[in-house]
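All protein chains but one are shown in place.
For chain A:
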Amino acid sequence: MRPSPRSLIRILVPVKRCVDYAVKIRVNAQQTGIDTNVKHSMNPFDEIAVEEAVRLRQKFTSKIEQVTAISIGTAKSQETLRTALAMGADTALHVEVPESGSETLEPLSVAKVLRAVVAKKGPFDLVILGKQAIDDDYGQTGQMLAGLLGWGQATYASGVELDLDKGWADVTREVDEGSELVRVRLPAVITTDLRLNQPRYASLPNIMKAKKKPLEKLTPQDLGVDITPQLEILKVEEPKKRVGGQKVKDVDELVEKLKEAGVLPGV
């Protein structure tokens, strides 16, 4: 039985603290991951998610009870949560994970934690998060969460039209062939793509207000979630450097070069 549309909507926005977009990613010396001793900031796709949630808040005003930002990570994740609060989120939840655990945190574990949060701190009607994190590019958390919750999902959103009376969202999705329009009933999971919006900067008045906004701390244990990784990363290495190409003067030379490279079938 589908739950009937509620009168006051609550939005959950998971945000991840990852390597800053402007930083050049390098593989660490042990080849087990990337060098994390660099500038970190909020995952840009999650910034878009926060922005969308805040815009919905501004559009639907009294129909939206609150926007909650949540981050699963080390103590430093609180900086990211403060940014979300400064952008306009109302409250924040920090699920703290120890330093050692954070490096092996997987999308499935994150999705399990989010499911537990929805159950314990809910109800939530909408979970909006970035389509992927720019440091690991997994792109799985939103989809796994929807599966675990048994909710509908609309991923790679480049447009969101919420109809709170009807209890659904019309989401334009970015797909390989162009865009696709889907209607998903609430509660739902939406993952954001680049063209959804242009996130606002954190204004000083909001940064000041954010200091007074509640930030609650939890652990995976409090939520009864085991975040032991299922995957073991064997090796991380940089892609092979591209070798320079060659210019050929005519088709004959092209065919000759292709033959030399052994890529012509039957030759």
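General remarks:
Everything below uses one rule, namely that a residue touches a chain if its C-beta (ideal position, glycine included) is under 8 Å from a C-beta of that chain, and two chains touch if they have at least 3 such contacts; residues count from 1.
Keep this in mind: contacts and distances are computed from a predicted model.
Of the candidates "3-hydroxyisobutyryl-CoA hydrolase", "FAD-binding PCMH-type domain-containing protein", "P-type ATPase C-terminal domain-containing protein" or "5'-nucleotidase, cytosolic IAa", the chain left out of this view carries the UniProt protein name "FAD-binding PCMH-type domain-containing protein". Considering the whole complex, the residue from A:62, A:198 or A:246 that touches the absent chain is A:198. Only one residue in the set A:23, A:148 or A:194 touches the chain that does not appear here, and it is A:23.
In the full complex, chain A touches the hidden chain at residues 20-23, 39, 41-42, 44, 58, 83, 86-87, 198, 200-208.
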